[in-house]
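Heads up, one of the protein chains got dropped from this complex, but the rest are sitting where they should.
Labels for the chains are A and B, by order of writing; each one numbers its residues from 1.
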Amino acid sequence: MSSQVAAEKPKSKDLSGAGQKLLAFASLIALIVAFSLLSENFRTVTNMMNILQATSVIGLLAVSATIVIITGGIDLSVGTAMTFTAVTAGMLLTWLGLPIAVGVIGAIVMGALTGLASGAFITKMRIPPFIATLGMMLVLKGLSLILTGTKPIYFNDSPGFTSIAQGSVIGALLPAFPVPNGVLILFIVAAGVAYILNRTVLGRYTYALGSNEEAARLSGVNVDAWKMAIYALAGAVTGIAGVVLAARLNSAQPALGQGYELEAIAAVVIGGTSLAGGRGTILGTLIGALIMSVMTNGLRILSVAPEWQIVATGAIIIGAVYADSLRKK
Amino acid sequence: MFTRRTLLGATAAFAMLATSAAAEDKLYIPLVSKGFQHQFWQAVKLGADKAAAEFGVEVTFEGPETEAQVDKQIEMLTTALSKNPAAIGFAALDSQAAIPLLQQAKDAGIPVVAFDSGVDSDIPVSTASTSNVAASALAASKMAELIGDAGKVAVIAHDQTSRTGIDRTEGFVNEIKANHPGIEIVAVEVGGGDQLKSAEIAKTLLAANPDLKGMFATNEGGAIGMVNGVQEAGGKIVIIGFDSGKAQKDAIKSGLMAGAITQNPVGIGYETVKAAVAAAKGEAVEKNIDTGFYWYDATNIDAPEIAAVLYD
Partner (left out) sequence: MPDLIQMQAIDKSFPGVRALRSVDFTLRAGEVHALMGENGAGKSTLMKILSGVYQPDAGTILVDGKAQSIGGPRAAQALGIAIIHQELMLMRDLTVAQNIFIGRERRNLFGVLDEAWLNASAEAIFAQMKVKIDPRARVADLSVAQAQMVEIAKALSYQSRALIMDEPTAALNAKEVAELFAIVARLRGEGVGVVYISHRMDEIRQISDRVTVMRDGALVGTVAAADTPIEKIISMMVGREISDAPPIVPNLAGAPKALEVRNLSRGRAVRDVSFDLQRGEILGFAGLMGAGRTELARLIFGADRADGGSISVAGKPAAIASPADAVRLGIGYLSEDRKHLGLALGMDVRANIGLTALARFSDSFGRIDEAALGRVAQDYIAQLAIRTPSDAQEVRLLSGGNQQKVVIAKWLLRDCDILIFDEPTRGIDVGAKAEIYTLIQGLAAMGKSIIVISSELPEVLRLSHRIAVMCEGRLTGILPAQAAQEQIMALATQRETTAGAAA
């Protein structure tokens, strides 16, 4: 292997990251154009807003999953951790009657703590990420059901809570673009996480761990501590997803969430992030999440049978990753 | 490996000892349900517990986490049978899959009472359920009445494989087709009972059909999602739901939802245990027990006979 690398001339420019994003973006545009031609009901501003809104929760989860996947790990607990943070917000707001800000911050902190716990299992107890987060997925699901007594918690006593996801700050300023707040939150969080990944030490080590953990360790990086911090960051993003979910449903639904982790991972993979770690971008993930939403929305608008919608989603995942591997050859 | 297996065996043995000890003085009747998390099943359990207290029997109630987990339910049924109960209550997720076990129960002389949805077999001595077809047909008639017997409507089903999912969808669709030619059903989507997914579906249906007049959801999760979706989209259409729950009740009271069909879950639980006790004692039981259903809307939601079967 190494000799082959030696024989090749170094490539002049890094194309791989940009190439995949371009490919994914082109697919997204192609999908939008195709659906727009097929249905006039698809190409309305309202429907575009529907698509964005439908991307908000899954998009946030996918951002969280991206962070962990870049380290070469995986987080199967994002779906139920999201529910758990929504339940946390419910307990703080509805049961304890605390102000909305406390509930929101509490949910985010709880998310970070769940991430920290996963990180500790992985680093301190040497449990592989797949197993550690599989365990967390079930533990958190169970805890959500126990804490709520299997009943949903409603936010009727916290008027204004639902506007976190459903209102539109942008729409108030620019009535032509009623972008829901949930979407605004997604984009702000995505930008923030992208900044952290590209400009901060935490982000640098995220890529370094996924690229070659042993090399990072030999360079004197405190791998365990940073890994826990990375999982905590991902957990905090999951917490934000929990708040947006709760605000959209005006309730914390304890039984919801399982299965969302796979949708999130699918979006990450479509966006060109390598499950082997070291490579991936938040922008790619956003595009991946949008591709999934556009597919689901478009097929529904065209009244494609629900069974075929599922098949199409699976095909998109395989097709996206295959296209990526073709391009790399 | 060996130690773990031994441990499991020991635990199972202990559990059996514990239940058989309890069963010595009371009839033991396990109910294997389709779920337990959902409010509906909690209400069924309430009715079952009420009957248990009344007839002095011991009732357990369990079900899988989601209605897709047919395998887990079969496992639960197997475990329940191995405890040698006096009778068994069973709400089949997939009635075909359970038939061998039910046959086994019959051979062992354990009477089976089906509840919530029927089993395609003559093994159950009785079936305590809502007539889902009739209940959904009522929803269809109400829909026709509310939209002036003309226009487009859509259905969000909670499931496309279970008996209730099929019956409620077909009950609605067939009634519209048979008696309301002015109404067009533009879509039957599946939301899996997931509130968020159902909300996205509702919004997409509105975008695809701007002239949509009404929507019908076949269970509580779908109905809540539908209300959220229509609210977010800012549409004004006739929404009809199924079952109850706090969110659905609030939506009906505030006028977001036109009304809903409620079953009588407490009655289902109660009648199931009552029939099981009778069968265990060798008494004759009715083959089909209709546990009933009601239409409720803002006008009658607080009436005592309705309030009694609604749950939060």
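Just so it is clear, a residue touches a chain if its C-beta (ideal position, glycine included) is under 8 Å from a C-beta of that chain, and two chains touch if they have at least 3 such contacts.
In this text, all values refer to a predicted model and were calculated from it rather than measured experimentally.
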- Task: Just list which of the chains on display the missing one touches.
- Result: A
- Would you mind spotting which of A:I51, A:I164, A:A216 or A:A267 touches the chain that isn't drawn? A:A216
- Quick one: which of A:F42, A:Y207 or A:Y231 touches the chain that's been left out? A:Y207
- Message: Tell me which stretches of chain A touch the chain missing from the display.
- Response: 2-11, 13-14, 16, 199-202, 204-205, 207-208, 210-212, 214-221, 278-279
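By definition in this document, only the chains that are shown with their structure count from here on.
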- Query: Any idea how many Å lie between the Cα centroids of chain A and chain B?
  - Reply: 33
- Note on the structure: Within the complex, chain B is touched by chain A residues 39, 41-42, 44, 46-47, 50, 53-54, 57, 145, 150-152, 154, 156, 166, 180, 245, 248-251, 253-256, 258, 296-297, 300-303, 306-307
- Query: Tell me, which parts of chain B touch chain A in their complex?
  - Reply: 36-39, 42, 65-66, 160, 186-187, 189-190, 194-196, 199-201, 203-205, 207-210, 224-225, 228, 231-233, 245-247, 250, 312
